[in-house]
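The excerpt is restricted to a subset of chains, each kept in its original location.
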Amino acid sequence: SAQTPTDLTLFMTFIPNIQFAPVYVAIEKGHFSDAGVNLTIQHGDEPDGLNLIAAGELQFGVIGGEQVILARANERPVVYVYEWFQKFPVGVVAPSQNNIVTAADLKGRKVGIPGLFGASYTGIVALLAANGMTESDIQLDAIGFNAPEVVCLGGVEASVVYINNEPLQIQNRANAGQCGDTTAVNVISISDAADMVSNGLITNEATIAENPELVRNVVAAFDGGVQDSINNPASAYLFSALYVENLLTDEAFETALKTESAAQDEFLATNPDREAIAASRVALLERLSEQFDAETLVQFRVLLNTIDLWDADRLGYSELASWEVTAETLTTMGFLQTQTDLEAAFTNDFLPAE
Amino acid sequence: MQQSTLSTILNPIERDAGAQKLWVRRFIPALVMLMLLLFWQIVTMLEIYPAFIIPPPIDVAEKFYAVLLDGRLWLHTQATLSAVLSGLGVGVTLGLVLGYLIAKHPLLEDSLAPVIISLQSTPIVAYAPLLVIWFGSGPTSKVITSALIVFFPTLMNTVVGIRNVPRPLHDLMRALRASRWQTFTKLEVPAAMPVLIGGLKISATLAVIGAVVGEFISANAGLGFLITLARSQYDTALVIVAVITLAIIARILYWLVTLLERHVLAWQSRARTI
Amino acid sequence: MGLSVRNVTLVYNAPGGGVLPALGPVTFQIESGSFVSLVGPSGCGKSTLIRILAGLQEPTRGEAFLGDIPISGPSSRVGLMFQDSNLMPWRTVQDNIALPLELGGISKQERYAAVENLLPTLGLSDFGLAYPGELSGGMAQRVAIGRVLIQKPEVLLLDEPFGALDALTREQISVDLLEVWAQYRQTVLMVTHDINEAVLLSDRVLVMSQRPGQIIADIPVTLERPRCLEDIYSDVFGKTAQQVRAAIGR
């Protein structure tokens, strides 16, 4: 569109973080401006952001799927238009010596959790339910966002965490000999047991009704960012460093990433398939690990771990089944009392044509 | 003489005015609350914001009734209240003791100021890992956050109160060879009382928010937890119910301090001329 | 229990900078059981001297003694009445008077009995429950007098005890004081601005010079004891008073 670009604010939870790389990439590579959108990012608390979108104060945001269900059940007219995280990012981490390998092993164990709300709580309840257990079968302990510290000091035997970040942190501590007897960790992914909706792009019903073109454009730009990040993590990391502090403290690392990014662009020009690209990421990490220490690489590895959660055959596509599982879990938890029309909670209509 | 603590009027003629004043003083706060309620009702009726951002009073009242009936409100209130009271107890005690010592030994102020100020001005979340490790997810960490926020105003007002005890009265106590303890209980405490009570009023109010902040960091019960929970469940009415309950707790604590004030500072109103 | 000071000097920091010699050097001795008055111009260091003898302030130079013992702090044998009435505003009249007994661990009952006895003498019978804020200036001063009398100390240091009292009350209370003194024979050092009062009550009158106050006259009063108000009209009285007046005028 040749008109003046629309000013738009995209709400995202928390604070700038490497996990938001696709948005940074989409801005920096011009996907949003191509779509006629001049994007600003606003961070904040998830319920606040959702309320603002529902109230029409904002139009777009990145919000968890279970939040959308709960919000719609409470009269917030929001719609999920792009399933960004294809896998639910929550899991349970446990030092290997605790012999917790499957969900069943959690029985009677002391398990840490940030708090009895939000995605981690939904996740653990779903995991237990999928394995025929309930909350009362384990000892849940609210520990805030302090899992590495508490796990390494043996305060809990396992902890509900985001599988792309904390297991890595704990492993790094273990490798440095700072995690008690722990040398390795086991991770139980909830997505292996239950397919639930996770973070995605949402908007409100008014925007969909009044300006579907805008929704389509924003989804397209967002999708471009996700795809580019999956394809070239080194480049995504470099772009993210413009938004997130503390990512590039080592100049040699930056140089290496630039080289890798250029090489990956050449590789992508050959139209490799999804597997080949995935393999290229693994190879990249191996090369970098030879040159740089764990501390320098940690955020990059978080990015790679997160990319695994996004990657799918059809990016952004949401299945009704996963919504049903999520809603069921919320009902189990007592968070959801009323029956909701899940089909109205999301739509795949705005996804770019395949 | 029942009204002597309230009425500062000494001329009998003006006593009626005093009685009238008393009536106004009871009535006005209620009126203010009523007006706020009315304002709230009007705002929701004008639909300036959607009901899920500012729900109408009636929705909140219903929710209040519901959680009151199912016992959840009382459960969470209890959890918070016990943290608030313990926090208040610990914080005020520490503040009084340390404040007294600092007032007496300026050197102690110099030595401790950096430490105390650091404790006060840095966010508790920064120490969250240590707190969780040391105290687990039990109520201890909320007691600590509550005590911490209460501690400093108590300390400061204790220092000010004790330092401003009139020197001639100190001379009197010295001349009468009063022991340290006697000087403390019979001179310093009563003389510093107005300022101490002021500190206590601050403390009583801040203790509540302190406990709530603790509950935000890690907790599985309490009104702060209820707020987080209700927020995550998009139950705005429940958020407001929890907020109102917190305000009521604080109001009651404040009122208790006011009662204490009327009791121990009765002499002030007695001794006043018109 | 006598009192004595030897070369006592006290120097303050002066308002504008520099030093302000406030007192001394003074040297004198008060025998046990005698009644001595101290007169002198305003600001000459009388209160300062009293504070030193009460052990509230250390002299810059020189030494003060209670009996033979150097004064290093307040003593329980000394009763001090300040120039200001110095009452605790949160205590009633009776609790203010009873304070020394309370600090001495006397039971509530005994305390109140003692106060009850004293109130009529002080002319405060109806005011036991009043707060200092409800008293007139003279009444406050009488409370302070009560507070020192209730202690029954061996040494009395009185700093203008009757300054705010009218002539009649003043005479009545000083006669009462004389009676108490005749009975217990405390050592008394009293600051006063009233020459007649000084002569009538004392065995000796010490006259101080302008600041820094020094003893410029030590005038014995040879009037017989016990004394009564009418002694004012006696010859000895007139002469002694004249002597004191002359000394002050110097």
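Which chain is which? They are A, B and C, in the order written, and residues in each are numbered from 1.
Keep in mind that, in the parts below, contacts are C-beta pairs under 8 Å (C-beta built on N, C-alpha and C of every residue); 3 or more make two chains touch, one makes a residue touch a chain.
Keep in mind that this is a model prediction, so the values were computed, not measured.
S.K.: Full complex composition, in terms of the labels displayed?
M.R.: When all copies are included, the complex reads A x1, B x2, C x2.
Following the convention adopted for this analysis, only the chains that are shown with their structure count from here on.
S.K.: Identify the chain whose mean C-alpha position lies nearest to the mean of all protein C-alpha atoms shown.
M.R.: Answer by centroid distance: B.
S.K.: Report the inter-chain centroid distance for subunit B and subunit C in whole angstrom, where each centroid is the mean of the CA atoms.
M.R.: The mean C-alpha positions of subunit B and subunit C differ by 48 Å.
S.K.: Where the CA atoms of subunit A average out and where those of subunit B average out, how many Å apart are those spots?
M.R.: Taking the average C-alpha coordinate of subunit A and of subunit B, the gap between them is 42 Å.
S.K.: Taking the touch rule as given, give the residues of subunit C at its contact with subunit B in the complex, in rising order.
M.R.: Against subunit B, the touching part of subunit C is residues 51, 54-56, 73-76, 78, 80, 82, 84, 86, 88-91, 99-100, 102-103, 131-134.
S.K.: What residues of subunit B sit close enough to touch subunit C in their complex?
M.R.: The touching residues are 168-169, 171-179, 182, 186-187, 190-191, 193, 267-268, 270-272.
S.K.: Sort out for me which residues of subunit B touch subunit A in the complex.
M.R.: Those residues of subunit B that touch subunit A are 49-53, 125, 128-129, 132-133, 136-137, 217-220, 225, 228-229, 231-236.
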